[in-house]
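Missing here: one protein chain of the complex. Every other protein chain is in place.
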């Protein structure tokens, strides 16, 4: 069988399955709104108000905090994979190539505006990260905003002349610190609950202590890692900071490696 | 029961911490080596000492569900993420960690120490452990996505054009399967309001027949399952991945995807236990995979490609066990998955040895290997016997149980299929054995520097394990059977 | 059956179908990646629409929140009963946050792969790249 025939046959099969799939998906989604129920969301809305005002942050970092750990790690995996794609740490070894600059020069206005805008973005990102438990936002959007600021300066001024200059090692360190903050906060919850209760719970919110497991005055504080705020979000701000560091470092690393790529031949 | 569950999350969290550390210590080879070996011992140790139970993440206990407002069909639900650890999980975790350990040792032994590469191996180990343990369908989804990216990274690290292409295909279809799994989860969440698998199965049973939305969710989740485990429409993509990775890593990848097959099939059966058509659909795809995989394996003239297709067709055989749908069949399928990953790992390690020693795996260039490495040839013969179900070895026990189960389920024709697959596998691999070790007139140079003592030790240990399970099958099979019966699927 | 909800679901369906079409049928490697992005967007929109409650409000406790609430054993549950039955469904929103990051990660890996594949083959056409295989 020739390749073209084979290709054509495969295209026909793909086309037919595409049509069937689209019909099923559209049909299902059309009648879906008749079946919707509140489900768990009602419970989360009911319980979350006791921890922090922003219900979504509470779900993200408390009830489903472990999912967020997975989410952090898929970003790390993607960053490492991107570095492997460009040869860093691969089995053949990494040859540092000379960094190519984009050939098109940026205009004066771009160069004048980019740096203040980037500084604004970084500051804005920091506020988003720190206020994640009260207002909409948190580690992910905040980290992404900071990474966008970095990316902007890199695109406008080039990798070498950018005022916000991060080295590769520095970003790896930042993402390591961010991920370790998350992982070790979880381990702290595990250890503390095992010590006081016998059963360990990973990522237990030691600051809020919703089940009165870690008794008051355990290590001289009221509760471990409590955030000094009347709203008592417990460990959530710390997790937000960890995620924010990790996201900003990860996305910046991806941008950096994409910018460094060049033709081999 | 609750008190012993403390160590369960460490099976996932410790590999993640170690992955972060070895990535951080990249280019400091001695520390990477030391950390990897020490942590592997710990990884094998944890599943052994952990007792059965459930782990509640963030400590959120079972709470009342206010059925009149939330419309959830059961009175109490888990609000947090839950991991459950039973007999099947224990056996799978032990086999997975031990084989990961062997792969890592082989990688370290070949001076391919790279912290980044080790980090990917550890992350893929953590992701597959999480998939095995997860009792929460969204958590399961997150870790399947991590697994896809990490496996692609392990293939990409070879840095050849073919491996890039294989990884790209894998990622593209991974996007489709990930989206279909997530859409299925969304449909279930919208119409039952739950994410925990145990709760979901109870709620679906309490609700009577599946809603039309639920039916589409079954189809979408099954599509994702087919991709994750490399069954029929996606068998080419999966075998491409096995073929283009380093062989000792392929040994790891096939373990992971076979265990993901088992874990996700168990999830499907638990959630949709009342839905009979699911079994027939799974059986159909499984039979297709078996037939096509073994036919493709018979045609190959390259050792790694051949082994990849054998691995895919054996995955089909595991799925046949699930397709039968009886507890006996499911238990036989899981048992076969365990036996099969052991003997497939031997063959992939032999391929790795051949690749290092002769610098090629093309069958028509190789030959007269038995004079050079008699031990490896002998073990390969034994492994061929093991994987094609010859009596003293382990696969015989599981294939025999599969045949029995198919007779019991009223489809004795499947028994013939199992026997035919064994014959085809035997023919395919014994051909490779002949071409590598017996055929006169080799065109390759023997690399004298490669002694491969570690690989030899690994394959001898694995073949002894195969023999042990073959002689005392009930040691492994009985806990699995009891577990499957207790699930009540 | 809220019309905006139905329309939103259908838009999500259109996004998914368009993305699938691009992913399966398009020859250009970057178009395939754009298709992957669209599929992710479509699934996100489905999840968000599940969380939408017509006439509800943002799941953020503004007026009801007790600054003095002691962090012990959920004793204030009933205070939030009214909020819980009027706010929109919050669980799917949290899932979407996760999925957006997952989509961005896989997308960046695929972009990097596309760049490297272009360097090897000097073409963006998948057909030419995979020529002479299987």
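Should a chain be cited, it is by its letter among A, B and C, assigned in written order, with residues numbered from 1 in that chain.
We adopt the following convention: a residue touches a chain if its C-beta (ideal position, glycine included) is under 8 Å from a C-beta of that chain, and two chains touch if they have at least 3 such contacts.
Following the convention adopted for this analysis, contacts and distances are computed from a predicted model.
Can you pick, from "Cytochrome c oxidase subunit I", "Methylaspartate mutase subunit S", "Hydrogenase subunit EhbD" or "NAD(P)H-quinone oxidoreductase subunit 2", the UniProt protein name of the chain not displayed?
Options "Cytochrome c oxidase subunit I", "Methylaspartate mutase subunit S", "Hydrogenase subunit EhbD" or "NAD(P)H-quinone oxidoreductase subunit 2" considered; the missing chain's recorded name is "Hydrogenase subunit EhbD".
Going by the touch rule at the top, give the shown chains the omitted chain contacts.
The chain that is not shown is in contact with A, C.
Quick one: which of A:118, A:225 or A:255 touches the chain that's been left out?
With A:118, A:225 or A:255 as choices, the missing chain is touched by A:255.
Per the definition of touch given earlier, which of A:9, A:136 or A:198 contacts the omitted chain?
A:136
Pick out the residues on chain C that sit against the missing chain.
For chain C, the residues touching the absent chain are 4, 7-8, 11, 14-15, 18-19, 21-22, 26, 28, 30-31, 33-35, 37-38, 41, 44-45, 48-49, 51-53, 56-60, 88, 93, 96-97, 100-101, 104, 107-108, 111-112, 114-115, 118, 124.
Over the whole complex, note the residues of chain A touching the chain we left out.
54, 56-57, 102-104, 128, 136-138, 140-141, 144-145, 147-148, 151, 155, 251, 254-255, 258-259, 261-263
In this text, only the chains that are shown with their structure count from here on.
Between B-C and A-B, name the chain pair that shares the greater number of C-beta pairs in contact.
Result: the pair with more contacts is A-B.
Let me have the rounded angstrom distance from the C-alpha centre of chain A over to the C-alpha centre of chain C, please.
14
Centroid of chain A to centroid of chain B, CA atoms only: how many Å?
The computed centroid separation for chain A versus chain B comes out at 28 Å.
Which chain A residues sit where two or more other chains touch them?
Chain A, residues with two or more chain partners: 25, 32, 36, 38-44, 46-47, 64, 67, 70-71, 74, 77-78, 81, 85, 210-211.
Going by the touch rule set out above, which residues of chain C reach two or more other chains?
16, 20, 46, 50, 84-85, 91-92, 95, 98, 102, 105-106, 109, 113, 116, 120
Show me the residue ranges of chain B that touch chain C in the complex, using the header's touch definition.
Going by the criterion above, the answer is residues 69, 138, 142, 145, 148-149, 152, 156, 161, 164-165, 167-168, 171-172, 174-176, 178-179, 182-183, 185-186, 189-190, 195, 236.
Please name which positions on chain C make contact with chain B in the complex.
Interface residues on chain C, with respect to chain B: 16, 19-20, 23, 29, 32, 36, 39-40, 42-43, 46-47, 50, 84-85, 91-92, 95, 98-99, 102, 105-106, 109-110, 113-114, 116-117, 120-121, 129-130, 133-134.
Which positions of chain A touch chain B when the two form their complex?
Residues 24-25, 28, 31-32, 35-44, 46-47, 62-67, 69-71, 73-74, 76-78, 80-81, 83-85, 87-92, 172-173, 176, 179-180, 183, 186-187, 189-190, 193-194, 198-205, 210-211, 213.
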